[in-house]
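With one protein chain held back, the other chains of the complex are shown just where they sit.
Should a chain be cited, it is by its letter among A, B and C, assigned in written order, with residues numbered from 1 in that chain.
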Amino acid sequence: MTSAEIATTAGVVDFEPDEPALYTFGGAEPVAMLRPGQVLRTYTEDCFGGAVLTVDDLPSKVCEAFNPVTGPFYVQGAEPGDTLALHVVSLVPARDWAMSATFPHFGALTGTRTTATLHPPLEERVWQYDVDLAAGVVRYHARRSDFVVELPLDPMLGTVGVAPAGGEVRSSIVPDAHGGNLDTPELRPGATLYLGVNVPGALFALGDGHARQGQGEVCGVGVECAMRVTVAVDLIKGVPTPWPRIETDHQLMSVGAARPLEDAYRISQHDLVTWVADLTGLDLLDAYQLVSQAGRAAPGNVCDPNYTMHAAIDTAVLHGASAYGGVHRRLRDVARSMW
Amino acid sequence: MTSAEIATTAGVVDFEPDEPALYTFGGAEPVAMLRPGQVLRTYTEDCFGGAVLTVDDLPSKVCEAFNPVTGPFYVQGAEPGDTLALHVVSLVPARDWAMSATFPHFGALTGTRTTATLHPPLEERVWQYDVDLAAGVVRYHARRSDFVVELPLDPMLGTVGVAPAGGEVRSSIVPDAHGGNLDTPELRPGATLYLGVNVPGALFALGDGHARQGQGEVCGVGVECAMRVTVAVDLIKGVPTPWPRIETDHQLMSVGAARPLEDAYRISQHDLVTWVADLTGLDLLDAYQLVSQAGRAAPGNVCDPNYTMHAAIDTAVLHGASAYGGVHRRLRDVARSMW
Amino acid sequence: MTSAEIATTAGVVDFEPDEPALYTFGGAEPVAMLRPGQVLRTYTEDCFGGAVLTVDDLPSKVCEAFNPVTGPFYVQGAEPGDTLALHVVSLVPARDWAMSATFPHFGALTGTRTTATLHPPLEERVWQYDVDLAAGVVRYHARRSDFVVELPLDPMLGTVGVAPAGGEVRSSIVPDAHGGNLDTPELRPGATLYLGVNVPGALFALGDGHARQGQGEVCGVGVECAMRVTVAVDLIKGVPTPWPRIETDHQLMSVGAARPLEDAYRISQHDLVTWVADLTGLDLLDAYQLVSQAGRAAPGNVCDPNYTMHAAIDTAVLHGASAYGGVHRRLRDVARSMW
Partner (left out) sequence: MTSAEIATTAGVVDFEPDEPALYTFGGAEPVAMLRPGQVLRTYTEDCFGGAVLTVDDLPSKVCEAFNPVTGPFYVQGAEPGDTLALHVVSLVPARDWAMSATFPHFGALTGTRTTATLHPPLEERVWQYDVDLAAGVVRYHARRSDFVVELPLDPMLGTVGVAPAGGEVRSSIVPDAHGGNLDTPELRPGATLYLGVNVPGALFALGDGHARQGQGEVCGVGVECAMRVTVAVDLIKGVPTPWPRIETDHQLMSVGAARPLEDAYRISQHDLVTWVADLTGLDLLDAYQLVSQAGRAAPGNVCDPNYTMHAAIDTAVLHGASAYGGVHRRLRDVARSMW
């Protein structure tokens, strides 16, 4: 723990990371300690470790490792069986540009390491986006024509997780029950992420900011950018959480991570159905029916070692049922008090 | 063809079906003939053939067949290699109630015929919804508690398709390249569905109205209701369509149907990427990149013999590129002229 | 029915087909009628319809349709709910050569129509094998070197099926519960195939002979050859068969057809477990345990619209339990009497 980089003022902890160094969940010493109720302000490098600076920097040539995360952070009092709540207060792109790419044998529309084919890889190509904070847009430039278009800026964190269960250490590329590389655009400012705690201190880390991302991240890479990150941290003692969950002001979401994609769907729907039953007192099949008609679903990524899908329902459908004792609302109020 | 049931006035064809009789795409004689530019007004029975009248009518006991469709309709001039355009002008639930159910070994969170397990089936249970056209809601009633909640009425057609290619005849339960049981909520009023024509006359049929449905239709059954259906029909000569596509005023969608679910995703994204490249002149990888960041994706069903997912992009992102020579806008104008 | 081509002598029906004309299961009039107990001798063209004559005949150029089958044959007395037994008496390659190929976007190690990728197709290439009946081998010749090797001749039928249920008509490329393009090397002389009957007369057809095939048929094509086929036909009245089953002198097999591949596995294992329970009186979990330790499993194809896997168990493990009242042994005796 390098205390020099950490400044704590009135419930806010500022942590400025060194060079990208962490590429796993689990297996590393904490870089800082946080108390439930505190707010963390930090920085995350992009998934290329900042090494892709122009469209001529092919990731397979210039990067030695991918998807660095900042952390891990030790949350005081967190023990296995608890739930960590991380409320995303704000995400601000740290540069006025962001990068995307195709990468050899990675993505949904190519043969990959596991969907192994005899095709040579698709062309590796890099796209540079302008990030215009003031206008709230990113600007796409085609590489083989002069087509340009602006897309809404919609910052998100691709990768947030805790140390896995069972003594495992997982690559930061992998999404699973511990979170990790969920790559869902739902993890944007205003959202609270719930993760089950597997080890003392939870040891969460975060990174892989995207200025925006389509649903499924079909080419395997978002609009990757370094990010100024502010998250409010809380702890729900004695309440486990089996799979990542997200709460916003108006909806509850469960995230499944698995292959094939229907299993990610099954996990997320199963978790949402049982969660809804728990929150409303509905019998299991009654909750199944309600989610069947009122639920939404979408893929996060269909390219990572596990695919992700989320299941969502409006809290209004649950007559405003409150999850985890209302922690989301409290954290959102903390967030508002910071503006 | 039973002309007695057909009344044609000024471009509008009214077809009143007899008892449910058609359960396939392909393999049946047409019930009526339509000309491109005409509007069809008809009726579709619910997926239970209207046999589930109370919550005590278990589908496995009272139904002899499932998912009747109305048709097939012969479209004059339609030949293999053309594209049929069906614009959904309006869908009005025909009753003030609708039904849903769990069904033995069917649905995403149960062992099924193909995801074969040794578990006995989950309980078969029926839910009756109130359909309130004036208020624009359906009302869910729990079966094991007094929980009641209103959900927005959002009528859709679960099943619309043409005769398949290769001389195949497919059950109306099956979604595939010919359309069929796509079970996507995107097929709502205002949407134009494009289907590749495989046989002379196209021989389209439709049915399986849902008062609403969650994304993925997790329990396997929507809020099933008989429907008054109005669709405007058109034909794009000499332009094939490989997979079902949907256009609305602001977006283009491709629908994939396959298992595992990632293949439905791949098909839909692949079709959208190539379609976008075609409409914009973007090179294939440039289109891949654009869809990766600007695209949306969601499951239609994760329960039918093939799962479905759609890929969507806003036409604004394509600088307003017009698909199929603007047929959607023309059909939408036809639809408006009917109000 | 073209009686001119049919000659019946003492329980043997000879049927000499015309040009390849049938490419579906279901949807066609029978070409001949058989009685249970009769033996059918006929001819099946190769999957290319005989159009690939040299290594320069690319299938995508020279073939108009794929996988012709001979039939359908009407079995007197067969009704839905019965089981058709087809014992493969002999399969003799009809020529001294056979063909294989890669085919664009078809096979397990390439992007396909449903596992859609942006890769251009792999090279389409044809291999010609020598078929040496006397030596009992086929001879592989590499196309880009002078590597030659002999492999055991092991003739099989890739495609045997009945008309599907529910009024469906399926392409002969498709394997499913009705049989069809199972593409399993287990369907060799000496095996009895059991298929559930779905329509009066069963309407079975057969084709797609392979001089041999690897497990999974990874490139999508076997060693394809026209075949002289002799099958003994029988009928088990009032006993349904949910998925294709195969019996040999020493083992029982269940075949599953589905995607993803684990579902083909699940179907086949589920069917074998319940079949074993039925034959032995074992409780379901006891049968599950026994199959878990004594069972074998292998893929037939991992390239067709549905993948296939079989589950097998030695009848010795079941203390010689006899399936379907011993029909396999009776048919095998018929077969022997023909030599």
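Here are a few things to note about the model shown:
In this section, a contact is a pair of C-beta atoms (placed from the backbone, for glycine too) under 8 Å apart; a residue touches a chain by one contact, two chains touch by 3 or more.
This structure is a prediction, so every number in the text was calculated from the model and none was measured.
In the complete assembly, the contact with the undisplayed chain comes from B:115, out of B:24, B:67, B:83 or B:115. When you scan A:87, A:188, A:245 or A:259 for touch with the missing chain, the hit is A:259. Contact with the omitted chain, checked across B:244, B:260 or B:305, is made by B:260. Screening C:12, C:165, C:218 or C:239 against the full complex identifies C:218 as the residue touching the chain left out.
Although one chain is not displayed, subunit B still touches it through residues 109-111, 115-119, 122, 260.
Within the complete assembly, residues 100, 102, 108-109, 122-123, 125, 127, 138, 140, 142-145, 147, 149, 151, 212-223, 259-262, 265-266, 269-270, 273, 280-283, 285-286, 288-299, 302, 307, 309, 311, 317-319 of subunit C touch the chain that is not shown.
Although one chain is hidden here, its contacts on subunit A can still be listed: residues 23-24, 26-27, 113-118, 166-171, 256, 258-260, 263, 266-267, 269-271, 273, 284-285, 288.
Operating definition for what follows: only the chains that are shown with their structure count from here on.
Chain nearest the geometric middle of the protein is B, using mean C-alpha positions.
Subunit A and subunit B have CA centres that are 34 Å apart. With each centre defined as the average position of its C-alpha atoms, the distance from subunit A to subunit C rounds to 48 Å. Centroids built from CA atoms put subunit C at 35 Å from subunit B. Chain contacts: subunit B has residues 259-260, 266, 269-270, 273, 285, 288 touching two or more partner chains.
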